[in-house]
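Before I ask anything, let me first share the structure, which is written out below as structure tokens.
Every protein chain of the complex appears in place save one, which is left out.
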Amino acid sequence: MRHLKILEYALSSLFRRKYRNLSIVAVYALTIGILASILFLTHSLKTEATYLLHDAPELIVQKISAGRHDLIPSEYTEKISTIPGVGSAEPRYWGYYYDSLTHSNYTLIGIDDTIPGLSLLEGKMPSVSGECAVGAGVGHARIAGTGDTITLFNSKDTPVVFHIAGVFRSESNILTNDLIVMGEKDFLHFFELPAGRSTDITVSVNNPNEIATIAGKIKKLYPDTRPITKSEIIRTYDAVFNWRSGMMLTIFSSALIAFCILAWDKATGISAEEKHEIGILKAIGWDTADILELKFWEGIVISLTSLLVGLIAAFIHVFFLNAPILTPVIKGWSVLFPDFRLTPYIDIYQIFVLAFLTVTPYVASTIIPSWKTAITDPENVMRN
Amino acid sequence: MVKHKIFLSFSLLEIIVLSILFLYGHATVTARSKNEMPSKKELVRYLKLTDLSLWTEARYTRHPSQADIFTPFQDFPSSPEHFPAGSIIAPENIISSTKKQAGRFQGQAL
Amino acid sequence: MDSLIRTENVTKIYNPRKPDEIKALDDASLSIGKGEVVVLKGPSGSGKTTLLSLLGCMGRPTSGRIMVDGKDVAKLPERFLTLIRRKTFGFIFQQFNLIRNVSVLENVLLPLYPVETSFPDMQSRAEKILSDLNINNKMHMKVNRLSGGEQQRVAIARALINEPDIIIADEPTAHLDSKLSSDLLRILETLNSSGKTIVIATHDPFVYDHHFVKRIVEMKDGHIREIKLT
Partner (left out) sequence: MMLHPGILALVVGSCIVFVMMLAASWQGLRIIAGWDFDSSSEKQLILERKTYLISSIIKYALGFEIISSLLFIYTVDDIHAMFVGAMCATGSLNANPVGWYALYLKIAVFFTASLWIMLNNLDQKAEDFPLIRPKYTALVFISVLIGLDLFFQMSYFLGLNPEVITSCCGSLFSDTSSGIAGDLSSLSIKPMMALFYFTSVIFIAAALSCLKSSAAFLRYTVSTLSIAFFFVSIASIISFISLYIYEMPTHHCPFDIFQGHYRFIGYPVYISLFCGVFFGMLPGFFQPLKRIVSLRDTIMRAEKRWLVLSILLILFFVIISSWPVVFGDFTMQGY
């Protein structure tokens, strides 16, 4: 009961200075909103990556030559597929293409023609020479859809025309945005790659517990290769997004610090009127501990309200509006940046981290000013 | 003695709104992982994709898991990072990746 | 007569051993009995307010003893002084010291906020006191909308809400005209007749010439001189 009454007075006291306190709540909520947006965004991307890459090949084997990624000969593929425990080893063809027309980078993939119709593809996969399937981003950049053609310049600077047989639906943008998928032969021909070589090898392993062992065997068999396991890829994405959100949080923490300075300043520079009020309270029977509790409640009201408002705003910003404020920061100079719809993966942990990260500095920056206010001498009220 | 009731109900309201948003988020996640996720995974499987198509500006940002060890330092080892995405994507640690390969040999020896 | 509050050789020095050292009270001994009305009379700066604040457990003396209800409070930690102040004293200040922009009712209830009492109980007590003082019709008004006399009555109501034994009033008539002053004294007289001890500091002749004042203590430069009235 006592605590509720002190909360009541705290609210009445906050309300009497509503413009000042509303401005604090607004700034605080904005800071929390930005930090929460960063966390939500990166966590969503991270979770999406983890789920999607679960189906990536168990092992990728690259050839390293002079420390650089090199084309891998097909006898490697054959030899690797005979290692016990390996389900299959297949060559993979892919590369980059810089499109000077739109100043963007595409990723070209060469496939053999065994791929059935994909549900996220509008149209069909390239089945004959001269056909290709493109990501929505590429289609958008080149203003081309299914049935149109796309002209790319090969290494001899000769234009090669491809018919767009299919465009990947925008739901898959996060995977396919910059892809141009074509037949294996077209790919080899386009880049004039030597026969019997591929970009790298994908290896499927039947028993997931043996992936590391098989990677070791491949490395021993071919010391000039670099096997990359699926779990390493997933871990890399985890680290990338943690690093990324940590980095952005660190940068935006300056906003938090600025806010805490503001809070400190507001809490220290209380008006003569407020000081007089505290004096009156103490004179009529409030103890220093009661005033400290009053200040504690004021802090709770401000930080709880700001936290909740900030979280709601961040959720709407990230998952309904697709984070318009943050995308330029993540996007960098990428010309083709996927126009993805973020999936709202959220857990209590995110909220917890955020509350911890934002409330602690605020509370810490108000402890000493609150105490300074609380020890106001009641006797002062008797004099003016 | 009504202000604390107003405050508590306001906070409760905010919590309810937040919970509704989260439930909506949860529902979306469930719906998408039922409807879209299998077809996306299908793409990953058939096209043998290993990376998200997020940053297309450079090789090591387009395919963080596939890039050459040296890629971030292509010009010379202390070349200042100039891709905005590169400033927040951690370049691979060369020393520890050598150690990792050494570790793999040990793993095999066992 | 039993003494309710007694000071023994109380000295209070502000800013000791500094250039602006002030000896506000010097060896002051005073005993106030239950049900008494005591007026501290003297010019400003004579130490009235200091003595009142020490009697009211708002501060601690530099030396000497202060007995409240048989307990020495001179050395008590602040939080115990607060407890005693909360239970024993009601204060009426020179400027009414009400909290602006807050309703009459809330102002009156403030002393009870840190105490474990239920709100309906507090409210019924406040309503009774406010109707006794005839301002229950303005209960939900903000105090800064009230006239001086009404504010004074709110301040009195606030001083009475914790049912104190002793009422301490510091220059209560300083901002009131003569009609309001006599209203106030009538209220104080009623309170005294219901058994409350009243200590008033004033230099207003209207107060110490009033018929219900039986005892006047004159103060000068921190010293005490007693005038007994018949």
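A, B and C are the chain letters, set down in written order, and residue numbers restart from 1 in every chain.
Basically, contacts are C-beta pairs under 8 Å (C-beta built on N, C-alpha and C of every residue); 3 or more make two chains touch, one makes a residue touch a chain.
Please read these numbers as outputs of a predicted model, since none were measured by experiment.
K.L.:
From the list C:Lys34, C:Arg60 or C:Arg215, which touches the chain that is not on show?
P.N.:
C:Arg60
K.L.:
Determine and list the subunit C residues touching the chain excluded from the picture.
P.N.:
Against the missing chain, subunit C presents residues 15-16, 60-63, 74-80.
K.L.:
For subunit A, which positions touch the chain that isn't shown here?
P.N.:
39, 50, 212, 231, 234-235, 238-239, 242-243, 245-247, 249-250, 253, 288-289, 292, 348-350, 352-354, 356-357, 360-361, 363-364, 367-368, 370-371, 374-375
By our rule, only the chains that are shown with their structure count from here on.
K.L.:
Just give me the whole-number Å value for how far the CA centre of subunit A lies from that of subunit B.
P.N.:
5
K.L.:
Which integer distance in Å separates the CA centroid of subunit A from that of subunit C?
P.N.:
Measuring from centre to centre gives 65 Å for this pair.
K.L.:
Pull out every residue in subunit A that's touching 2 or more other chains.
P.N.:
In subunit A, the residues touching two or more other chains are 5, 8, 12.
K.L.:
Which positions in subunit C are in touch with at least two other chains?
P.N.:
Counting only residues that touch two or more other chains, subunit C contributes 119.
K.L.:
Considering the complex alone, what residue numbers of subunit B touch subunit A?
P.N.:
1, 3-4, 6-7, 10-11, 14-15, 17-18, 21-22, 24-26, 28-29, 32-33, 36-37, 39-59, 61-70, 83-90, 101, 104-105, 107-108
K.L.:
Contact residues on subunit A for subunit B in the complex?
P.N.:
Within the complex, subunit A contacts subunit B at residues 4-5, 7-8, 11-12, 15, 45, 48-49, 51-57, 60, 62, 64, 67-69, 90, 92, 96, 104-107, 109, 111, 115-116, 118-120, 135, 137, 168, 171-179, 181, 200, 202, 212-213, 215-217, 219-220, 226, 228, 232-233, 236-237, 239-240, 243-244, 247-248, 301, 304-305, 308-309, 311-312, 315-316, 319, 330-338, 343-346.
K.L.:
Of all residues in subunit A, which touch subunit C in the complex?
P.N.:
Interface residues on the subunit A side: 1-2, 5-6, 8-9, 12, 16, 273, 276-277, 280-290, 377-379, 381-384.
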